[in-house]
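A protein chain is absent from this complex, but the other protein chains hold their places.
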Amino acid sequence: MADLRVNIAGVAFKNPVITASGTFGFGQEYARLYDISKLGGISCKGTTLEPRMGNLSPRIAETPSGILNSVGLQNPGVEGFLKNDLPLLENTDTVVIANIAGSQIEDYIETVRRLQGSSVDMIEMNISCPNVKEGGVSFGTSPESVERITKQVKAVAEQPLIVKLTPNVTDIAEIAAAAEAGGADAISLINTLTGMKIDIETRRPLLKNNTGGMSGAAVFPVALRMVWQAANRVQIPVIGLGGITKWQDAVEMLLAGATAVQIGTANFTDAYTPLKVIEGLDAYLDAHGEKSVMDIVGKVQVW
Amino acid sequence: MADLRVNIAGVAFKNPVITASGTFGFGQEYARLYDISKLGGISCKGTTLEPRMGNLSPRIAETPSGILNSVGLQNPGVEGFLKNDLPLLENTDTVVIANIAGSQIEDYIETVRRLQGSSVDMIEMNISCPNVKEGGVSFGTSPESVERITKQVKAVAEQPLIVKLTPNVTDIAEIAAAAEAGGADAISLINTLTGMKIDIETRRPLLKNNTGGMSGAAVFPVALRMVWQAANRVQIPVIGLGGITKWQDAVEMLLAGATAVQIGTANFTDAYTPLKVIEGLDAYLDAHGEKSVMDIVGKVQVW
Amino acid sequence: MDNRYPYRKGFLMFQSEYKIQSITQLNPTTYSLVLECAELAAESWCGRFVNIRCGEKPLRRPISISEIDKENGTITLVFEVRGEGTEWLSTRRAGEKLDVLGPLGNGFFPDSAKRAIFIGGGIGCPPMLGAAQEYGENAEAILGFRSAAQIILLDKFKACCQSVDVTTNDGSFGVRGFVTDVLADKLSENKDCVVYACGPMPMLKGVAQMCAQNDVQCFVSLEQRMGCGVGACLVCACKTHEADGEHMRHVCKNGPVFDAKEVDFGG
Partner (left out) sequence: MDNRYPYRKGFLMFQSEYKIQSITQLNPTTYSLVLECAELAAESWCGRFVNIRCGEKPLRRPISISEIDKENGTITLVFEVRGEGTEWLSTRRAGEKLDVLGPLGNGFFPDSAKRAIFIGGGIGCPPMLGAAQEYGENAEAILGFRSAAQIILLDKFKACCQSVDVTTNDGSFGVRGFVTDVLADKLSENKDCVVYACGPMPMLKGVAQMCAQNDVQCFVSLEQRMGCGVGACLVCACKTHEADGEHMRHVCKNGPVFDAKEVDFGG
């Protein structure tokens, strides 16, 4: 039994395996299958200031080794989250991360304000959503806007702030550096890559939203590359995700520089993936004589 | 038999199926398997001014539904191409596209100069290569540099110029528009998405070059989305590629707005893919009462 | 927010590999598969479904539970080959194991004392069978198919229902026309019943409208593309118009059976 504990911005995780936002609800559904307190952490469904209905169906399509989704941030709003969902997690011994989103900086700030004093352990800020004021491009695509929103949100957050980066950018390291400059306590990456699929019989996009976010095994190589690039640029901890489906992928992410990993789409394929990753990681560390998971973080030896 | 002919910038293609640069050599290897004059066109291996040895092996890795490659533009140089490779294609009744690359604008210009007066039908300019003068970021990632290089190369090219775009950018439509503004006769997209893979036993990247370009079915949804976005922005013809493995994928690309498609990685899986795509496309058009392939270009009906 | 369609807490769900007891072809594209899964069968009831891992596919395929045999610890799944996932499923063999997640969804809450009309369109028939078996004498079935070659499960429905009407689009068997033609006749005779329907969207819409016009309670079993199948990812949305306004319900968690008068058949 190697030491699987990691510490991110002062928050202690019993292991580095976190379930990814939007794929694990608020944990209760999967709690019917296994003890979710075995998880290092749970990143809750993206929450906005007001409740949102999300997009029309179909909201999902399958692609080679991946999926596209266009949920469109359906969620009960931050008050609904605090009232109905968070309490159910209060007795679960795992790190609870609130994932927040919005279409204006003010929304983010107000959402974070409402989370103050709650039992939320950390806040993960999703900045892939379209920024209404800056003309629909996402907050996450320019270093200036990333630094600005990070700074402003950080100012109102007591909990450590994770900034979650979108991969739909030219230079991920620059974006990571901007988040760090803005005061982020950690970064997580990647969110989904924008993709599309067309039904050649109806000649319509499969998703009612026309495009959607690609995730799953297909994106793993891109995610790994970005995690490596970001980890090489910043000093703050990096949480790696995107296409992790087995413990070997998690090891690659850690070697590339991630202190923890998140598991999203793989929950759909095999609900036990997070537990299998924890077990596999443990066995890998033992087999390689590593005492602590921290001993392999960033240990890739580049050519 | 529907009419499969398309015309791109004045060049007549017998069908819209082209083999992608770097995956089909200069055509001779696959000519041992089938009559390559059945192809709409052949985009030759990327050629630089001087011969290049390329990167060290391993240069390829398999990923879920995709591959990574890091050939690093090994090629015989433009003179070698003109002397040894192009002549072998002269009696082949298909469109021959020279694919060019370089690390400085001057290299591109000189390479294109040498191609003047040759039997090359079109030039495809790969601008994903690192730009030495601009500090290693690729020519293809800023609209200004795309417009500038396109303008300068176009000025010396008698043959129609296709600008090949990299997907590693924040806003593909903006890049496509820059190529059009620079005078490109057509654009092709996508080149590879940068990715990585680590061997967890040796803790070294699988590719000697550390990172590589991802291609194959895994990237198809991203490619389709970008082709759709680019085709909606520009007036010039768009050639769609990235992850096409079957005729249905080609139909999706055409519906999204591509006038032609290229097939790369799929040649490795099934060398007959280009022929199967041509046949499948033909049957699809017939089954749907379409007289010409042009009748479906851009005909996706978005929600 | 999910209080109108409470997810029955406390019911167990499983993800495990279960042995295929048998697999039989019912028509050129439809197969019936019996799964040995005592724990799962014990928690099953009609109208619920399971989510099946098909080879290397990232997404599981949702398939309704058609019949339940708690005594022998089996459930029967009836599925049509539509794409690569169901194609893979159709090539499985008895004795092999299948990775199944379930039972999922709310299913039907049959009140078998009442007269019930079960309407199935094509591959929408199997989910009706288990419920029809519970209603027994009070069950009447209307089964619609494209043509005679597609007919499935007719004997099974006949064995449990008071009456079974079959419609085919081309008239090659039973009544030429649609299930709604038969339903119209039935309702014009007697409106004291509840209607359960599963099948293609246009059929469900037609049945729902007819029931609404006749003030007959109607439940429809909906399909939607799914991610998790358990209510965690919110992709399987279905818009509803309920007393307190519009909602985005989820087929896997709040359904797949919905009160037809609340379903937004446009969205």
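Each chain carries a letter (A, B and C) given by its place in the written order, and its residues are counted from 1.
Definition applied: a residue touches a chain if its C-beta (ideal position, glycine included) is under 8 Å from a C-beta of that chain, and two chains touch if they have at least 3 such contacts.
In this text, all values refer to a predicted model and were calculated from it rather than measured experimentally.
A.B. asks: Using the touch definition up top, pick the residue from B:Asn7, B:Ser57 or B:Ser292 that touches the left-out chain.
C.D. replies: B:Ser57
A.B. asks: One chain isn't shown here. Among C:Glu56, C:Asp111 or C:Glu242, which residue touches it?
C.D. replies: Considering all chains, including the one not shown, the answer is C:Glu56.
A.B. asks: With the full complex in mind, choose from B:Ile8, B:Leu39 or B:Ile67 the residue touching the hidden chain.
C.D. replies: The single option touching the absent chain is B:Ile67.
A.B. asks: In the whole complex, what residues of subunit B lie against the chain that is missing from view?
C.D. replies: Its contact residues with the unshown chain are 22-25, 29-30, 32-33, 45, 51, 53-62, 65-67, 69, 71, 74, 76, 80, 84, 216-217, 265, 267-272.
Assume only the chains that are shown with their structure count from here on.
A.B. asks: What's the contact topology between the chains, one of line, ring, star, complete, other?
C.D. replies: line
A.B. asks: In terms of CA centroid distance, which chain is the most far removed from subunit B?
C.D. replies: C
A.B. asks: Need the CA-centroid distance for the pair subunit A / subunit C, whole Å please.
C.D. replies: 35
A.B. asks: How many Å are there between the centre of subunit B and the centre of subunit C, using C-alpha atoms for each centre?
C.D. replies: Roughly 47 Å separates the two chain centres.
A.B. asks: Starting from the mean Cα coordinates of subunit A and subunit B, work out the distance between those two points in Å.
C.D. replies: Whole-Å distance between the two chain centres: 33.
A.B. asks: Going by the touch rule set out above, which residues of subunit A reach two or more other chains?
C.D. replies: Touching at least two other chains: 65-66, 216-217.
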